[in-house]
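Pasting a structure here, questions to come.
Removed: one protein chain of the complex. Kept in place: all other protein chains.
Let's turn to chain A:
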Amino acid sequence: MSSDFVIVLTAIFVSTASALLGSFLVLRRMALMADAISHAVLPGIVLAFWVSGGERATAPALLGAAAAGLLTVTLVEWLTRTGRIKNDAAIGLVFPALFSLGVLAVSLYFRNVHLDLDAVLYGEIAYAPFNTLEAFGLNLGPESLWIMGGLTLVNLLFVLLFYKELKLSTFDAGLAAALGFLPAVLHYALMSLVSLTAVGAFQSVGAILIVAFLIIPPATAYLLTQRLPVMIALAVLVGAVSSVLGYVLAILLDASIAGMMATVAGLLFGLAWLFSPVGGVLTARNRRERQRREFAARLLLAHLAHHDRPVPAREVLEEFGWSPAFLAQAQQWAQREGLLAGDPNGLRLTARGAALAGERP
């Protein structure tokens, strides 16, 4: 396998595994929890590192991280439930505390081993092809591919199998509980998988950028559709496009690969935010402007219908208090629609315009 292919495929696995879970995090308004978990898994990894005697072992790291992730969720919920502190502040308290424990442990005990803080924070996906997995004396290829491929599969199965239950407990946890489903169990299962995914992706994209993959593609997809299955599919697509495009741009510009992937995802979000047909900011503004123009044209038609003669533009401006530019826009629209005729003496209705002016808007 070429190393380009391994890197891009690893990134696609990371983004897919993340987008599947991230869609539910975004809908549960728990985006901040993704941030918290991705940082708080560090002490779990360090602990696993210590337990396994300083070897970089995958299984203990995954377990340790999952435990740390669940600890984060539990601590945050416990703090919130004491009623002394709001949920966002509880998150803000718990994860820096756990993360700093991890940072301290790394700096005190593992100064000379290959668990360095830069890699923890930013990851290094470029190394993905070189860490190979060996078992039974065979070289099975890049380890990151196996880990992230496996996590992608697990997350996909989780979302497919429990789609109905996840949807219900996300939309209405009260009804889910009343119907005998177990929203709390699903919640912790979801959080465990987020923790596992975060630690699996740790080596590739690092603690900070995993948040980009968990949140940005689902947030982008949320702006583009009003159907949950479409949202999840779009989130996966946005993640994959960010991975491929980000890699190509990073090579062209000789920049950080993971950084460029997250940047592309951010740009895609920006595009969706501006131009989404469902609720894009510019789309909505254009629609409002068009409506305003059309309403003005209707007013204009109604006004003209009261006069048998062409009305000079000056009179219209005085009547409605419009700017000449705004009148020009309304006039242009009405003329294009064949409602208004050009006349040297002023504004005049066409037969269609006169008929329309008679109708109620």
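Heads up, the rule we're going with is that a residue touches a chain if its C-beta (ideal position, glycine included) is under 8 Å from a C-beta of that chain, and two chains touch if they have at least 3 such contacts; residues count from 1.
What we mean here is this: contacts and distances are computed from a predicted model.
Of the candidates "Electron transfer flavoprotein subunit beta", "ABC transporter related protein", "Cytochrome c oxidase subunit 1" or "Iron complex transport system ATP-binding protein", the chain left out of this view carries the UniProt protein name "ABC transporter related protein".
Of the listed residues A:Ser2, A:Asn139, A:Gln226 or A:Asn345, the one in contact with the hidden chain in the full complex is A:Gln226. If you put the hidden chain back, the residue from A:Ala89, A:Leu104 or A:Leu161 that touches it is A:Leu161. Although one chain is not shown, part of chain A still touches it, namely residues 27, 29, 83, 161, 163-165, 167-168, 170-172, 174-175, 177-181, 222, 225-228, 230-231.
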